[in-house]
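Removed from the display is one protein chain of the complex; every other protein chain stays in position.
Showing subunit A:
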Amino acid sequence: MERLTFDLAATPLRELNTFLHKDARDGAARHVTVLNPDGAHNIAVGLDCPVEVEIVGHAGYYAGGMNKAATITIAGSAGTGVAENMMSGKVHVKGFASNGAGASAQGGLLVIDGDAGLRCGISLKGGDIVVGGSVGSFSAFMAQAGRMVICGDAGDALGDSLYEAVLYVKGSVKSLGADAQFEPMSEADIATVASLLDQAGLDHDPKAFKRIASKRSLYHWNADADQEY
């Protein structure tokens, strides 16, 4: 069966996720449409196969959480922790995303067409995040690896305590967090931004972005760093 539809107004979430974990992995459907999500939490979490899931409406917390290999599209907004700890595949939010979007993601691509709330990309561990709009404060806090492209503005303390993740921002940055700094864009950076924008289906000039990375001054314990550490 190529396509299947689940209506969450009539079908329990457990049934949907069971299908996605077992039958979809066994090839029972390549495309699953989810109707009437109505902000339900934990839709399509823990997927482990290259199935396409289209959620028609708003999703609650952790939609697409720990995704591996699947392509999940949310034709609406997403709650806290969308695509958290994603391993691979793609999650695309066509509306807005709440707090902690893409938290600790280790791989894959998270695209948010609208704005993202606080702590977008917190503890990022290797995934890529592209935000069409703006991100809230403390985004990319302690981000270890991976890339974030922010087409709008960033709130306070962007990139606080960054490790090796790299951030690209087109708009204004209210403030940088501890140990984060602006750096010049290289040709490689421009190519990276162009590629990520292309994958996200967004049209911006890659040269208009600023690069933010870690100063690495807090990589070792330092008494003079005081509260910054």
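Note that in this section contacts are C-beta pairs under 8 Å (C-beta built on N, C-alpha and C of every residue); 3 or more make two chains touch, one makes a residue touch a chain; residues count from 1.
In the analysis below, contacts and distances are computed from a predicted model.
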Undepicted complex member, UniProt protein name, chosen from "Polymer-forming cytoskeletal protein", "Branched-chain amino acid ABC transporter permease", "ATPase" or "FMN-binding glutamate synthase family protein": "FMN-binding glutamate synthase family protein"
Touching residue (missing chain; options A:Thr71, A:Ser104, A:Ser134 or A:Thr192): A:Ser104
Touch criterion as defined above, residue of A:His31, A:Lys68, A:Lys94 or A:His204 at the omitted chain: A:Lys68
Touch with the omitted chain, as defined above, among A:Ala28, A:Met87, A:Met185 or A:Ala208: A:Met87
Touch criterion as defined above, residue of A:Thr73, A:Ser134, A:Ser161 or A:Thr192 at the omitted chain: A:Ser161
Absent chain, residues of subunit A that touch it: 13-14, 17-18, 21, 41-42, 45-46, 48, 60-62, 65-66, 68, 80-81, 84-85, 87, 99-100, 103-104, 106, 119, 122-123, 125-126, 141-142, 144-145, 161, 163-164, 219-221, 223-224
